[in-house]
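Missing here: one protein chain of the complex. Every other protein chain is in place.
Then we have subunit A:
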Amino acid sequence: MGTELRLQPKDFKSDQEVRWCPGCGDYAILAAVQGFMPELGLARENIVFVSGIGCSSRFPYYMNTYGMHSIHGRAPAIATGLATSRRDLSVWVVTGDGDALSIGGNHLIHALRRNVNLKILLFNNRIYGLTKGQYSPTSEVGKITKSTPMGSLDAPFNPVSLAIGAEATFVARTVDSDRKHLTDVLRQAAAHPGTALVEIYQNCNIFNDGAFDILKDRRQAEEAVIRLEHGQPIRFGTDHAQGIVRDETTGDLKAVTVTPDNEARVLVHDAHTPSPTTAFALSRLADPDTLHHTPIGVFRSVDRPVYDTQMADQLEQAVEMNGKGDLGALLAGNDTWKVGRSARHPRSTTAARP
């Protein structure tokens, strides 16, 4: 790129009329993403937003970048293909709790374990909004919705726990209305080489209004939200009076009132530690019903070889070993053929039929 790009947030707004319900948390996320995009320093044509199906998946329409409103649950698969074949692009996936965790559950976990260079934004509103209010894979037990008139029987997924369990190298959580925090998490996700999963608590003000109010109300949030910062002791509450310590008997984490006696035991957050154990324990702290003790921020951010880089290396190696190959000849050739080492000797590749 010759000249330095000086794009503004408005450069990332498309000419499409934004069609979410008035008051939807998606507007806040869209504004934060558009506000952050100039920081990437990339031309708009080198940025792609791939979505699946759901309210959140309208996102690519409103971004003045390339984008694809793809198949239900399959955005991670499509984005994987794109990121591996076009490593010059910044590829973002926008999905929701239904799209990513129900029909797309498998695509999500495999993208995470492969560590493809994708940034996955998972809007979690704990409800199916687009279809007008059925319970989702993150809805709490007992939740009464149109499809669970007597209360949901399903134990919900915790997306952060799921991602850590799926070998994700970067896992974070943030909240739609906290512009500063959301932007900071986006910044860290963008800088991470490999798959980044960002769970964004998003208010559906029509079908699940106030689901995250406890994390937003100034007075309540102080007690409910635990802000994770790498290298900092995990303290929260009024005057940081509470802290997270490890239970010496069970190895689990718990919240305690910090005293001079236990202060040294307060856990210092280490997002870069290779072991996922503590990050997972942190992801289990929040009460799934009341959302008390909900950590937000980056749970885990570790380095691991990136899939697209490794795949490109393999392709290069294969070409070095065997030459560029001829796909046309392969397609028009015999029914079977050998791959691998013996392929060095083109004459011996003729298929040996049993």
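Methods note: a contact is a pair of C-beta atoms (placed from the backbone, for glycine too) under 8 Å apart; a residue touches a chain by one contact, two chains touch by 3 or more; residues count from 1.
What we mean here is this: contacts and distances are computed from a predicted model.
J.: According to its UniProt entry, is the unseen chain "Spore cortex-lytic enzyme", "ABC transporter permease subunit", "Ferredoxin" or "Cytochrome c-type biogenesis protein CcsB"?
T.: Options "Spore cortex-lytic enzyme", "ABC transporter permease subunit", "Ferredoxin" or "Cytochrome c-type biogenesis protein CcsB" considered; the missing chain's recorded name is "Ferredoxin".
J.: From the list A:Arg87, A:Arg179 or A:Arg265, pick the residue that touches the absent chain.
T.: Per the contact definition at the top, the residue touching the missing chain is A:Arg179.
J.: With the full complex in mind, choose from A:Leu7, A:Ala31, A:Ala190 or A:Leu267 the residue touching the hidden chain.
T.: A:Ala31
J.: Out of A:Asn205, A:Gln220, A:Thr273 or A:Asn322, which is the one that touches the chain we can't see?
T.: A:Asn205
J.: Of the residues in subunit A, which ones touch the absent chain?
T.: So the residues of subunit A touching the unseen chain are 10, 13, 18, 20, 22-25, 27-28, 30-31, 176-177, 179-180, 203, 205, 218.
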